[in-house]
Structures are given as C-alpha cells and as structure tokens.
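Yeah, one chain of the complex is gone here, protein chain that is, but the others are all in their spots.
First chain written, first letter: the chains are A and B, and each begins at residue 1.
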Amino acid sequence: MSDSHWPLWEVFTQGAQGEPFEHAGSLHATDAEHALQNARDVYARRGEAVNLWVVPSTAITASAPSDAGPFFDPGNDKAYRHPQFYKVPRGVKVF
Amino acid sequence: MTAKAAGHDDEPGIAAGEAAAGTRPVAGARRAALGDPLVELLFRLGDDRLILGHRLSELTGHGPILEEDIATANMALDLIGQAASMLKLAGELEGKGRDEDALAYFRDAVQFRNCLLVEQPNGDFAQTMARQFLFDAYSVLLLDELSRASHAGIAAVAAKSLKEAKYHLRHSSEWVLRLGDGTDESHARMQRAIGALWRFTGELFVADEVEAAAAAKGAAVDLSGVQARWDTMVDDVLARATLRRPTDTAMQRGGRSGRHTEHLGHLLATMQIVARSHPGATW
Partner (left out) sequence: MEPTPNAPADETALNAAFEAKIAAGDSIEPKDWMPERYRKQLTRMMSQHAHSEIVGMLPEGNWITRAPSLRRKMSLIAKVQDEAGHGLYIYCGTETLGVDRFDLYNQLLDGSAKYSSIFNYPTLSWADMGVIGWLVDGAAIVNQTVLAKTSYGPYARAMVRICKEENFHKRQGYEICATLAAGTPAQREMLQDAVNRFWWPALMMFGPSDKDSPNSAELLRWRVKRKTNDELRQRFVNLTVPQAQAIGITLPDPDLRYNEATKNWDFGEIDWAEFFEVIKGNGPCNKERLAARNKAHDDGRWVREAATAYAEKQAKKRQTEAA
C-alpha cells in the first residue's frame, strides 16, 4: 500500500452567517469527514469561520489563462449591465 | 476512596513524594471529606484535563502527519484551558490564596486527583487515541450533567468545556474507527491499546462521599447513569470499529485519592521543574 498520499482538498470558509464562502487553502485528508475535521483545526482555529466547505481538489475545473481574453474581456464593454449606464432625471432619489 | 485497590497501592515508589507524605488512602479520604467537596470535585475535573492536556502537548510536532499535529495541539490547548478555569475556581472556593498555577505547579503527585487513565503514557498513536476516546466519552457525559448544576460557577465552566469535549469525542472516535477498521496492523494496535487501558476505566464511575457531598452543594452527578450511557456509547464505537470490548478486567483505582501510577511523578517532575527551581519568580 502506498504510504501517505492522502488526497488533496480545497477548503472554503464562511466568516459570518450570510457572507460568501471564500477559499482559505488546502489540506490532505482521506475522506470528506476527515477533511472537514482537519479543515476545522487548520483553517478555523482562531474562530475565522462559522461554516466550512471541503471539496476534492480534483473536482475543481478552472479557466485557463489562455481563456482569459475570450472569457472575460467581453464583460468589460457591456456598460448597459451596470446601473451607471442609465440616466435618471435630476432630483429623483429612489435610485 | 472508601475501598482501596488491593496490591496496587503497596507497590514501592508509586509516585514521587508519596513515601514522604506517608498517607494511606483512608486518611486521604478523611481529609477530602473534611474539606469543601466542591473544591475536591474541581480538583478531579481540573487535574484530569491538566494531565491529559500535558500528555497531548508532549506530542506537539511528533504526530503521524501535519494535519494531526495541529488537531492534537488543539485538543491539548482546550484541555489545559479547561483545567486552568477549573483550578482557578477551585482555588477561589478553597480560599487559601492558591491560583491555578500554584495548584498546577506546587502540588505533589499525591495531592493530584486525576484519574489513572489520563496519566498513562502516550505509547503509540493507537494508545493515545484510545485513551482520548475512553476519556472523551466520559468527559462529555459528565460535563453534560455538570452543565446543569445549580452551582453557577461549576455549571458555567462545564458548559464551556462541554462544547470542546464534544468535538474531541468526534475526533477521537473517528480515529478509533479508522484504526480499528483500517489495516490488520492498526486493528491489532488499537485492540491492544483498548485492552491495556481498560483497567483504568472502572475508576471513572466509582461514586464516593465527594460526589454525595458535592451533590448536596449544588453539583450533582449521577455516576451510575453516566456509566450506563458510557457503556452504550463505547460499545457502539467499538462494534463499528470491529473491536472487542475487554471482559474480566481487574480494575485499578486510586487516582481520586492521590494513589497514582508511577507515571504521574515523572510527568510532574518535568512539568514543574522550571517553576519549582525559581520559587516566587514571575514568568
């Protein structure tokens, strides 16, 4: 049996109720429960989290740097997705 | 403390300082009964956690894998923190001006009230986790009862410790499962560890006059109820871990009256050396 090569997990922490989960780091563990316990000890020992996610690193699909142009540049010139694009008559405060 | 464990107490050099103290368990029992039972109860609770926390702290940096080093250190920190609060409260109730450090560093082995289980050496990782599991199960049940004590100070410290103890139990029982139902080697090691430590579990549930007197002062614990629930809990984990529960084990006891195994004296010699080499110093 091969020693030690426990799978890698990515850890996400939620800092407070209602906040988004953020990537905190990674660790090694044999299964999900084990990963959760290790994550609690490694990434939440100063009370940094109220919730934890652990995800096998192999389950994450990332965009490639070469995709950066086609993936993200088109989002830059769609000003009409942002509220500042639209004019509202002076003095109207609802917006 | 009403009965003493035959044979065991008569072995020479059981703990450092014992010969000088020259007390028999009966004398210890009388002294305890004369004192405040809540102080005695807090010594038991605090010393259990101090000694177990110390044992775990010996492992910092020597664990089987980095993640586990961090987990073990967390448990050690929780336990020593619990001990500090409990001994602080004990010192306040005792009213002799002893704080948690005076109690931790300037008592001899015969004055410690921890159970024998927690002072046993770390051994291999199976023994460390078996000891942790057997204690955690007891600790969760005991603290659960004490968290409802009418004595506010004891209830508060028990409630805070209970949260941590529940996590410890989750961690240690997972390891009992992993090692019990892991490889042949880990199974054998865990079975051996459970077998070796079993004789120190009986003592956890022996009720004596301290419990009775503490109950009268607002800190009641039903040890036979705790034992019944402990049996169920431990049996369940052992069964799932494919481990046998030891039978016909002759139980050892004495910790609650200061009659320890030889291991405690060595532990304290290390723990107290700096503090005792510089009496009166501030750190």
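Just so we're on the same page, a residue touches a chain if its C-beta (ideal position, glycine included) is under 8 Å from a C-beta of that chain, and two chains touch if they have at least 3 such contacts.
Bear in mind the structure is a predicted one, so any value in this text is a computation, not a measurement.
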{"item": "Of B:A83, B:L143, B:L169 or B:V237, the residue in touch with the unshown chain", "value": "B:A83"}
{"item": "Residue of A:G47, A:P65 or A:P83 in touch with the missing chain, whole complex considered", "value": "A:P65"}
{"item": "Touch with the omitted chain, as defined above, among B:R98, B:K160, B:R178 or B:R192", "value": "B:R178"}
{"item": "For chain A, residues in touch with the removed chain", "value": "1-6, 8, 25-28, 30-31, 34, 42, 45-46, 62, 64-65"}
{"item": "Chain B, residues in touch with the chain not shown (by the definition above)", "value": "50, 54, 57-58, 60-70, 73-74, 76-77, 80-81, 83-84, 100-101, 104-105, 124-125, 177-179, 181-183, 185-186, 189, 270-271, 273-275, 278, 280-283"}
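Note that in this section only the chains that are shown with their structure count from here on.
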{"item": "Averaged-CA centre spacing for the pair chain B and chain A, given as whole angstrom", "value": "42"}
{"item": "Partner chain A, residues of chain B touching it in the complex", "value": "65-67, 70-71, 74, 167, 170-171, 174, 178, 183"}
{"item": "Residues of chain A that touch chain B when the two form their complex", "value": "1, 4, 6, 27-30, 33-34, 37-38, 40-42, 45"}
